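One chain of protein is taken out of this complex; the other chains stay put.
Chains: A, B and C, in written order; residue numbering restarts at 1 for each.
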Amino acid sequence: MHKLTLETAETMVDVALAEGDRLGLQPLCVAVLDTGGHLLVLKRNEHASLLRPQIATGKAASVLGMGFGGRELARRADLMPAFFNALSDLTGGHMLPVPGGVLIRNSHGEILGALGISGDTSDNDELCAIAGVTATGLTCDTGAS
Amino acid sequence: MHKLTLETAETMVDVALAEGDRLGLQPLCVAVLDTGGHLLVLKRNEHASLLRPQIATGKAASVLGMGFGGRELARRADLMPAFFNALSDLTGGHMLPVPGGVLIRNSHGEILGALGISGDTSDNDELCAIAGVTATGLTCDTGAS
Amino acid sequence: MHKLTLETAETMVDVALAEGDRLGLQPLCVAVLDTGGHLLVLKRNEHASLLRPQIATGKAASVLGMGFGGRELARRADLMPAFFNALSDLTGGHMLPVPGGVLIRNSHGEILGALGISGDTSDNDELCAIAGVTATGLTCDTGAS
Partner (left out) sequence: MHKLTLETAETMVDVALAEGDRLGLQPLCVAVLDTGGHLLVLKRNEHASLLRPQIATGKAASVLGMGFGGRELARRADLMPAFFNALSDLTGGHMLPVPGGVLIRNSHGEILGALGISGDTSDNDELCAIAGVTATGLTCDTGAS
């Protein structure tokens, strides 16, 4: 696959939300952006709090922006807090260096887009992200070393 | 119904997208906001152009912001262009006075949210909005007099 | 009186809202700003649409910003549309040149603050503004010549 379709992106979101239900997590919001950082699909449980769409979208935009998964962004933000603070300003807050934002790669390692989740802890959000992306046969790059 | 669920919102979006396919329209993006103006679901055909998510969301936010459907906003913008230019600035561009943004009302007339579509002409966008909202048994307020 | 108190400002708002009820107007939002343009009180009917607080506040800020009531601003905006478009940008949309924003003056003609209303037509909004301000014994400057 060389380009995400709405259909594939939606499968990821539906599987991620179902995984959140299965694990008994807090109400979630999940967003998938294409390779250019533009929304393909976003779904928010009606009980999720109000900022979740922005945070889910922001996590996905962050990993596309830097080309690393959220765990690697978190490591770098620990080492370079001033730089990540500046990136946050540069992007109007669309630099959220935490787990739960993942790159979506094909079998050639090419980036097809990104998925972001918000609602529970970042670690739990990421579990759902992995479930969603891998269910489509694509590769989920969390930024774990 | 007193509050939109993700499930109901998604039905609206899916029916609206299917109506666009049936009519042979350009690739569409459809967004549904809850009563407070927060995203419940957004889907964008992968061939729709890049600004469609912001336009679809902006159309929905516009009708919630003023309490009128997009056709009434268009009439008022024709009469008061300076005021609507100011509203555009006031809302950071989230005032799009055109058809294709509709209020979603229940049988008591209460506003439960809004749906916005972008991708084809505003008139065609609105046809899909009507199809989507009415498929759920809720009322679609386009702002037609 | 040389400075608006919260108590006086609140009387204006309550009388304005009651006048709207008496006239059978749409649900309203009313805001009073002090002489420095800072909110003293804002009340929004729970059925008023979402942008009403920003519009009411913006109308009040506009008249303080230029030192004329909303009717005079409307006249000037008709004569100088490019200038008022620029003022809208300059103020982030807090230049709304329409009736319904009024200056509050004491018996010496000093400006003590401003009141803005949004929800019905601008003319009807202004009727409530006049009722509210004059109920406190202060002078309501609508910008009518």
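Please note the rule applied: a contact is a pair of C-beta atoms (placed from the backbone, for glycine too) under 8 Å apart; a residue touches a chain by one contact, two chains touch by 3 or more.
Not measured: the values here are computed from a predicted model.
Trainee: Out of A:L4, A:L64, A:M95 or A:A114, which residue would touch the omitted chain in the full complex?
Mentor: Looking across A:L4, A:L64, A:M95 or A:A114, the contact with the absent chain belongs to A:M95.
Trainee: Go through chain A and note every residue touching the omitted chain.
Mentor: Residues of chain A in contact with the hidden chain: 26, 48-51, 54-55, 58, 77-78, 81, 84-85, 88-89, 91-98.
Trainee: With the missing chain put back, which residues of chain C would touch it? List them for me.
Mentor: These residues touch the chain not displayed: 3-6, 9-10, 34, 36, 38-46, 50, 53.
Trainee: Give me the chain B residues in contact with the hidden chain, please.
Mentor: Touch with the absent chain occurs at residues 2, 34-38.
One rule holds for everything that comes next: only the chains that are shown with their structure count from here on.
Trainee: For this assembly, give the contact graph shape among line, ring, star, complete and other.
Mentor: line
Trainee: How much rotation, in degrees rounded to the nearest 5, is required to superimpose chain A onto chain B on the basis of Cα coordinates?
Mentor: To bring chain A onto chain B, one rotates by 180 degrees.
Trainee: Report the inter-centroid distance (CA atoms only) between chain A and chain B in whole Å.
Mentor: Averaging C-alpha atoms per chain gives centres 26 Å apart.
Trainee: Centre to centre, by mean C-alpha position, how many angstrom separate chain B and chain C?
Mentor: 30
Trainee: Mind pulling the chain B residues that touch 2 or more other chains?
Mentor: Counting only residues that touch two or more other chains, chain B contributes 36.
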